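Only one protein chain is missing; all other protein chains are in place.
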Amino acid sequence: MTLSSPAIPRGPTLVERLPRGSVLLVPALLFLLLFYVYPLAQLIGASLPGGSGKNYALIFSRPVFLRVIAETFRVSLVVMAVTVLVAFPYAYAMANAGRRALLFLTIALLIPFWVSLLLRSFSWIVLLQNTGLVNQVLLGLGLIETPLKLIRTEIGVILGMVHVLLPYAVLPLYSVMKKIDMRLMEASSICGASWFHGFRRVYLPMALPGVLAAAILTFTLALGFYITPALLGSPRDMMIAQMIAGQFSEQLNFGLGAALAVVLMGLTALAFALFGLGRVLLARRAAA
Amino acid sequence: MQKTLWSTLLVGACVLTAGAALAETTLTVSSYGGGYQEAQDKAYFAPFAAAHPEITIRQDSPSSNAKLKAMVESGAVDWDIMVTDDSFGLDSDAEWLEPIDYTIVNRDKFIPGTAGTYRIASDIEATVLAYNAAEFSTAPQGYKDFFDLEKFPGMRAVWKYAPSGIFETALLADGVPADKLYPLDVERALKKLDTIKDHIVWWDTGAQSEQLLDSGEASMGLVWVGRAVSGAEQGIKIDWTQWTSQTGFWVVPKGTKNREAAMKALEFFTEPAQQIAFTQYMPYGPSNKTAVAGVSETFKGNLPTDHLDNRVLMDADWWAKNGADVDMRFQEWLLE
Partner (left out) sequence: MMTDRLRKTLFWAFVCATALFLLVPTLIIVPMSFSAGSRLVFPPEGVSLRWYGKVLSDPDWRAALGNSLLVGSATAVLASALGTAAAMMLNTASFRGKALVLGFLLSPMVTPVIVFGVGSYLVFARWGLAGTHAGLIAAHTVLAIPFVLVSVLASLRMVNPNLALASAGLGASRLFTFRRVTLPLILPGVISGAVFAFITSWDEVVVAMFVANTGTRTVPIMIWNQVRTSLDPATAAVGAILIAVSAIGVVLSYTLKESDR
């Protein structure tokens, strides 16, 4: 087996010091270069027809595009906050539960994880429509007199998105929390600190890396949501992914659609960079 | 073990493709889904397949002018026939469509004005004001009432499509006389629409409009008459005071591999027997001159042709020229 394969798509320094077995990596790398990197690169090319930046100029000058981008940010932030707030106690429960409770909580978390997002959005339509289960229950309890309008509203979009993203927030939180030594909390309460004080001063700082990971993962994934807002939102709740799809399949303006896709890619990368920065800062503080 | 795996996969692939290989030609037809497409299946597709065992008809939905254009543009045309609306299939759409082959299709059988270079009419339709009778004590009358939230509270179901007649409806409700509609005052129409914007729930497909009215999510809607009629059991009624007329057209995308079979199918779909059968399932008028006399009695009183005096005619030529600009403005307005 030769190791000097010229097809390695990395810089020369890497080729010189190729580690053993590198040839095993080549098929996957080549495959991704061809079917993943190349299409994304083509997208950048298509967004700059003849090297002109007119599509980007359009995006950043027309209020309609800026509004959709701002809306995407706002919805993603709200979804991130709600998801992390709901995920935190859930992960805490998992980290401190007995065997059987842990099993139940894990199953409840993983079943939706493996059921398609499309089906779950479909279920939400059925649950939230005027004659749906949620309105039936509320009407039956006498809490409301006329059915609440829940689908084709922002509430519908947020519920649907939180539902999809919850496992992505719980898992990183859980992996951090299960390593936290609960005896520290006990110690703080023995020292006379209130539960809340102990939680805030002892537990929360240790759980912070998990919170950060959960927040960034949910936020970046939320930025690219398409199916859920398309099915549960109204035209006014449009997110950037829907606009990209619309440019490609309805308006047939591929250049503009490609430019919007590049903007979305950029925003996602930026969010991840911020996450990296946050991790570095946290690590520094822990070291200091 | 690996060999067995591969051969299993291969056999599986063969079984899957074998079904398709039996028939010589597969024609893919795209329509608007729901009861409309089921009626077409019963009246057109199934009889055609029975008469031509060598041709299989595969159905898709929903129809979309944009999707057809995207297919032609990318060179991957997999629809052979599509049902479309008045705004598409004009001579200005030549780059997307195959001309109708009038050596196969008989042009003389059509009602005047319904057979063009690139399209032939399948049926004469109407967009009507439909309402849920249980919601109101008095029946709404005309477009003014559609915009009257006080007398007629509740949500309005409207097609999210600029040339759907919504601009005409808004202007008529705002007092523009029917003969002075064109050129459309787009901004005036949008200003009128602003007054009910929070009470509009948009639909993309006919089946959705039906669902919105049936479930009570919308108390009123501008919907295709076929959808309104099929909601009769759920208490959906039609107000015929004002209505816009629409036509369903057959078109054939440019670059289809089955052009000749598609033309043959279109000739078959527009024959009197098939068109008369269609009127048993849908309250739409036929486009074939000889079929007009034989329409089924099933929907008497709710056929667009029973209410020709109240019809608002849409100007297809104006829309062909201005459609793209109006649509851009409409999309922006939706997000405002």
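As written, the chain order gives the labels A and B, with residue 1 at the start of each chain.
The rule is simple: a contact is a pair of C-beta atoms (placed from the backbone, for glycine too) under 8 Å apart; a residue touches a chain by one contact, two chains touch by 3 or more.
Fair warning: this is a prediction, and the values are worked out from it, not measured in the lab.
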**Asked** Looking at the whole complex, which of B:P62, B:P99 or B:G255 touches the chain that is not displayed?
**Response** B:P62
**Item:** Contacts of chain A with the absent chain, listed as residue ranges
**Value:** 1, 10, 13-14, 17-22, 24-25, 27-29, 31-32, 35-36, 38-40, 42-43, 46, 86, 89-90, 93, 104-105, 108-112, 114-127, 131-133, 136, 163, 166-167, 195, 217, 220-221, 223-224, 226-227, 231, 241, 244-245, 248-249, 254, 257-258, 261, 264-265, 268, 272
**Message:** In the complete complex, the non-displayed chain touches which residues of chain B?
**Reply:** 5, 9, 12-13, 16, 19-20, 26, 28, 30, 32-34, 58-62, 71, 74-76, 78-79, 204-208, 210-211
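The definition used in the following text is that only the chains that are shown with their structure count from here on.
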**Message:** Using mean CA coordinates as chain centres, what's the gap between chain A and chain B in Å?
**Reply:** 38
**Asked** Taking the complex as given, what residues does chain A use to touch chain B?
**Response** 62, 64, 67-68, 129-131, 147, 149, 151-152, 234-236, 238, 248-252
**Message:** Show me the residue ranges of chain B that touch chain A in the complex, using the header's touch definition.
**Reply:** 64, 66-67, 69-70, 73, 155, 160, 201-202, 215-217, 331-332, 334-335
